[in-house]
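What follows is a single structure, written as structure tokens, with notes after it.
Missing here: one protein chain of the complex. Every other protein chain is in place.
To keep things simple, chains are lettered A, B, C and D as they appear, and every chain counts its residues starting from 1.
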Amino acid sequence: MSARKNRNKEIHVKTKKTENYAAGAVKYTGVKTGLSTSLEIIDYSKERYERIDTEDIEMAFKFKGTDHVTWINVNGLNNTREIERLGDHYKLHPLIQEDIVSVNQRPKMDEYNDYLFIVFKMLHYNENNEFVNEHVSLVLGDDYVLTFQEADGDVFDGLRERLENSKGRIRNGGADYLMFAILDAVIDNYFNVIEVMSDKIELLEDQLFGDEVEDDITKDIQDLKKEILKIRRAVFPLREVINRLEKTDTALIEERTNNYIRDLYDHIIQVSESVDIYREMIWGLMDMYMTTISNKMNEVMKVLTIMASIFIPLTFMAGIYGMNFEFIPELKFKYGYFVLWGAMIAVFFGMLFYFKRKKWL
Amino acid sequence: MSARKNRNKEIHVKTKKTENYAAGAVKYTGVKTGLSTSLEIIDYSKERYERIDTEDIEMAFKFKGTDHVTWINVNGLNNTREIERLGDHYKLHPLIQEDIVSVNQRPKMDEYNDYLFIVFKMLHYNENNEFVNEHVSLVLGDDYVLTFQEADGDVFDGLRERLENSKGRIRNGGADYLMFAILDAVIDNYFNVIEVMSDKIELLEDQLFGDEVEDDITKDIQDLKKEILKIRRAVFPLREVINRLEKTDTALIEERTNNYIRDLYDHIIQVSESVDIYREMIWGLMDMYMTTISNKMNEVMKVLTIMASIFIPLTFMAGIYGMNFEFIPELKFKYGYFVLWGAMIAVFFGMLFYFKRKKWL
Amino acid sequence: MSARKNRNKEIHVKTKKTENYAAGAVKYTGVKTGLSTSLEIIDYSKERYERIDTEDIEMAFKFKGTDHVTWINVNGLNNTREIERLGDHYKLHPLIQEDIVSVNQRPKMDEYNDYLFIVFKMLHYNENNEFVNEHVSLVLGDDYVLTFQEADGDVFDGLRERLENSKGRIRNGGADYLMFAILDAVIDNYFNVIEVMSDKIELLEDQLFGDEVEDDITKDIQDLKKEILKIRRAVFPLREVINRLEKTDTALIEERTNNYIRDLYDHIIQVSESVDIYREMIWGLMDMYMTTISNKMNEVMKVLTIMASIFIPLTFMAGIYGMNFEFIPELKFKYGYFVLWGAMIAVFFGMLFYFKRKKWL
Amino acid sequence: MSARKNRNKEIHVKTKKTENYAAGAVKYTGVKTGLSTSLEIIDYSKERYERIDTEDIEMAFKFKGTDHVTWINVNGLNNTREIERLGDHYKLHPLIQEDIVSVNQRPKMDEYNDYLFIVFKMLHYNENNEFVNEHVSLVLGDDYVLTFQEADGDVFDGLRERLENSKGRIRNGGADYLMFAILDAVIDNYFNVIEVMSDKIELLEDQLFGDEVEDDITKDIQDLKKEILKIRRAVFPLREVINRLEKTDTALIEERTNNYIRDLYDHIIQVSESVDIYREMIWGLMDMYMTTISNKMNEVMKVLTIMASIFIPLTFMAGIYGMNFEFIPELKFKYGYFVLWGAMIAVFFGMLFYFKRKKWL
Partner (left out) sequence: MSARKNRNKEIHVKTKKTENYAAGAVKYTGVKTGLSTSLEIIDYSKERYERIDTEDIEMAFKFKGTDHVTWINVNGLNNTREIERLGDHYKLHPLIQEDIVSVNQRPKMDEYNDYLFIVFKMLHYNENNEFVNEHVSLVLGDDYVLTFQEADGDVFDGLRERLENSKGRIRNGGADYLMFAILDAVIDNYFNVIEVMSDKIELLEDQLFGDEVEDDITKDIQDLKKEILKIRRAVFPLREVINRLEKTDTALIEERTNNYIRDLYDHIIQVSESVDIYREMIWGLMDMYMTTISNKMNEVMKVLTIMASIFIPLTFMAGIYGMNFEFIPELKFKYGYFVLWGAMIAVFFGMLFYFKRKKWL
């Protein structure tokens, strides 16, 4: 397994740690990079706002049990020991600690007495326009939200800005509203990703109906198939999560936040329907491509048939009078050559007319 | 994203606002046009009928809490401030106000204490015969119905006429019956749209089985696929909405109206079954097109094969006697040339007979 | 809508009245013909049997509330006023009266206090061997059964004969047993229709595997697809209806009739399974046709390739010795011509042997 | 209907009696043969075993109400009067008597107060290796099991042998255990049938991947499709039957037999999963066949293209020097002929090399 070349690194989908690990052991399963784990702590209430960026995990310990809402965002999952320390402080179950660093975990929700645990995927395009499928875990406690991301760079900048500047709903809401706002930002971004997908499909369609079909379009379609399947794997389980989130009767989520979660559910339904529609369209592209190929072949065959059908009989006629029989009366006719030309031209135009009538020309 | 060319403007399906907006903010997501928001207020009871057309949103404020039924129809969603004012007056939840102007919202129903909120899509062909997929929201209150449309032009003219002239069921009914009549008009119009779809399918079939197949039929089929998918996105969620509407036990809907809603449910089921049937037919068209192409290729190949199979051997025979060997006895025969012609004609008709027997001719 | 040419008149499927009618208005939606509405009244008990054929709707009024069972069969739905009179007499809800004449209504069952209302489709082949999809409504009352058909001609002749002559179960049973017998006759006839469908499929298969494939077989398959879809639309909703009929606890259906309805349900399940199987087979026909076409093309190509591969080299050889070089030593050889013939024959049989080994011959 | 030629006699699937029969009438719907109805009565308890073969239906009357278990197996359903007599003696409901002789009845279970009625299909290959789909009915009473088969020959020989010789579980068990043993034998035999199916699929695959593809493989695949569909029709409804059998709380089935029925359910699930897998494989065969055809066509085309591409230019070169221009300087060169040969050989090998590089050779 370690010997196999890692062709498409960004697909977590198909890899999982394969050693027979002790269940519940906290082991990072993503790509090991040199990045250390960094923390971003935003602590706010209606009146105050404070933001701390640090690499010292202990900075996060003091925010539990305050009357402020605290959002602790952890970037980088390599340093599992630090994450274990944070997890132990917040009394997270060992299996949750395992899931936080297990980047292939599918989206799910686990309810515990003191907190909710949600796993989801953040899909976005990074600055190099590469598709990024990032594993994010979220813990909703009484007065705090913990989020764990694989790397820097996310879709929460708008949310941060509103947290800092707005005096509105977001600052008045509790940790549950913050969780909603985070999920909302993630799902909102799914629409962006789907739109890029839609653009790619249209581009391929344009190629198919235009003249510039390249030979490698099958590969493009196959790539689109894989991409939509990855999106589907992110979206569909999350739909169930949001559905359960709406129905759960945990004390962690206030009544008034429920309307917002219902709205979230509408959005994720909309995303998943779009995913299915685009999926169907991509599969349809293959059929279209097949007809395009067949149409082109038809055209090639018509050219061949027309050329051959016109010139083979003419060549035969010329061959006749190239024979060396001692007695071929036509050869002696004065204007035999010109008469033959006349016949050949008649055949030529006759064939042309025939193909015209068949609409091959 | 803003830089991408907006190829098919009428598809709301694939676009959604993509900035990280504050959830619950009222922001119009459709195409911004110069149209201002206009109101059409129809106030009626068994005895009286009054209609007001205005652009002054405050005209709509006085109709709440009367013993008449009032239908306030808002055309144009650009002016979100006005809609917010109307919404605030009727105490609509911020999320509803957001949904009213969010034209990509899929059909759904939300129940609140004082009103029902329904989102649906109005499908029709406008005067230029373009397919229009219009986002409509409906609020059913105690004695009023609010409807919000993206633009002027709708399918309610028959309903308006009956409201004005009829003394029958419609004028006796309450706001719930008016809601039914509006939904009924919308669903009825789905049948029209489906019929146009059916005509288009038949047209394509005729082209396929006729001689006039154009090369761009794949594109036509693909366009049909997209259109039926859009219809499906409008119809299927609405089916669930009507189903819930039938089952809900809100006080806003009277018992006797329930029979009508059950009828409505029958209709929407019928529409959705038709949609699925036409969808299957459209996908079948692609297969048929493939066989049509293959059949044509077969025909092309037969012509080529017949021409080549007949004339290549004849040319060979002529080639034989075009050789310059010093001693070719046949060349000396007096009637050699004519004997050869006889042989050639025999080969010619032999091949014809062979292809005839193979039914290629 | 009125302007569009009515290509396949018998398909109600895709048409529905498209004017914005007042909901609940009784309006016939089928094809208007000159036929007037006629009644057939069969009144019976264990001891007596009476049959009246009339066009006077009032003849049907006196049979309500007797201790006989009365079957009133109405043929022809054009005269909606008469049907309204009958409906009003039997106190049918306006929506039911609408459904009776609305020939596109899908099969359904509505339960009211005093009667059951069932809509179904009668499929049969008329005397001209045309497929007929006839809209039938049935009202089961305490001691009467009303049926409404679009036209004369139905599948109930055997039932009528048994009603007149039998002394058995049918004359002892109540109106509920009569309803069962009517539905049984209809569903039994579905088996006939499906059998004709099966024969058509076999015919097409025989054509596909035989030599006589016509070019328009795609059209035949497409027609079969449409026909099976129509049957499906008749059968599947009726299955649900019978299922609900079995489960309903209305007083109109006696306990002992329930066994028969369960039997009916077995039959309709059997029909619907057959429909799905034939549907799958029809779709499979298209694939088979594609392979047939491809096989034929293969055969055509083989003929071309064999002919060309044999004669093109031979023609080349002849061409060599048709050249006019001053010095071509072979031309001087006495038996050069015959040696060349030998070589040509060797090439000829070599190619034949090659193609034989490739199993192309 | 009687006039139509009975092409595939063994398929009951698509035929059902089509006369408008009186519901509940006992009418045999299979193929009428000259076989009379024969009985096989096995009466046993822990200590005793008795077997009677007779054609006298009254022999079967005395076994009801004993403390032995009695298995009455009826072969041949033609003689409906005898079956009615037996049915009346055992107080079977008329609808059951109808179902016993109605060979197209799909598998089902009906519970009555005193007995259970089960219909299933016995699939096996007879001595002529023909696929036999036999309609079998089973009635489980307090101390008896009745089975009705269409013809002699079944899959119960092993069971009979165990009944006669074993002292084990089977002789100790009640009628319910006997029913289990019968069903077990039937379902066990499904595995055999499926294995034959699997062998046929492998045979076709071997043909597809080998050289010996016959032209009629499409027909073979189509036949397999039909066969698997028939098996499916036998297996899937029986699965539901066994499921209900497991869940029913009838007093006829003892608690300790339930474990065995659960085991039976495991087996039928396994059969039905295999059926679906083989079904998918058969449909996949068609695709594989298409690619095989296309691959062969590719090969044919390559031969043609290689032959034509090599010899057409050479023929052209020969044609050049066959011209009769007065002044063609090359013709005068002493070694012109040999130079030309050199050029031709160069072209020949050049083309060979080109096709070699394209991997067409």
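Following the convention adopted for this analysis, contacts are C-beta pairs under 8 Å (C-beta built on N, C-alpha and C of every residue); 3 or more make two chains touch, one makes a residue touch a chain.
Keep in mind the model is a prediction, meaning the values are calculated, not measured.
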From A:Arg85, A:Lys225 or A:Lys358, residue that would touch the chain that is not displayed = A:Lys225
Specify the residue from the set D:Phe117, D:Phe180, D:Phe236 or D:Tyr337 that touches the hidden chain.
-> D:Phe180
Of A:Val300, A:Ile345 or A:Leu361, which sits in contact with the chain we cannot see?
-> A:Val300
Extract the touching residues of chain D with respect to the undisplayed chain.
-> 155-159, 162, 166, 168-170, 180-181, 184-185, 188-189, 191-192, 194-195, 198-199, 202, 205, 208-209, 259-260, 262-263, 266, 269-270, 273-274, 277, 280-281, 284, 287-288, 290-292, 294-295, 297-298, 301-302, 304-305, 308-309, 312-313, 315-316, 319-320, 322-328, 359-360
Going by the touch rule given at the top, which residues of chain A touch the chain that is not shown?
-> 1, 4, 7, 13-16, 18-24, 93, 95, 98, 104-106, 108, 110, 211, 215-216, 218-219, 222, 225-226, 229, 233, 286, 289-290, 293-294, 296-297, 300-301, 303-304, 307-308, 311-312, 314-315, 318-319, 321-324, 328, 330-332, 334-337, 340
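Rule of thumb we're sticking to: only the chains that are shown with their structure count from here on.
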Graph separation of chain B and chain D (steps between touching chains) | 2
Can you list every chain in contact with both chain A and chain B?
-> none
Residue numbers at the chain C-chain D contact, same meaning over half shared and different meaning under half, come out as different
With chain centres taken as the means of their Cα atoms, state the distance from chain A to chain D in Å.
-> 43
Tell me, which residues of chain C touch at least two other chains?
-> 290, 294, 297, 301, 304, 308, 312, 315, 319, 322-324, 328
Looking at which chains touch, is this a line, ring, star, complete or other?
-> line
Per the touch criterion, the pairs are A-B, B-C, C-D
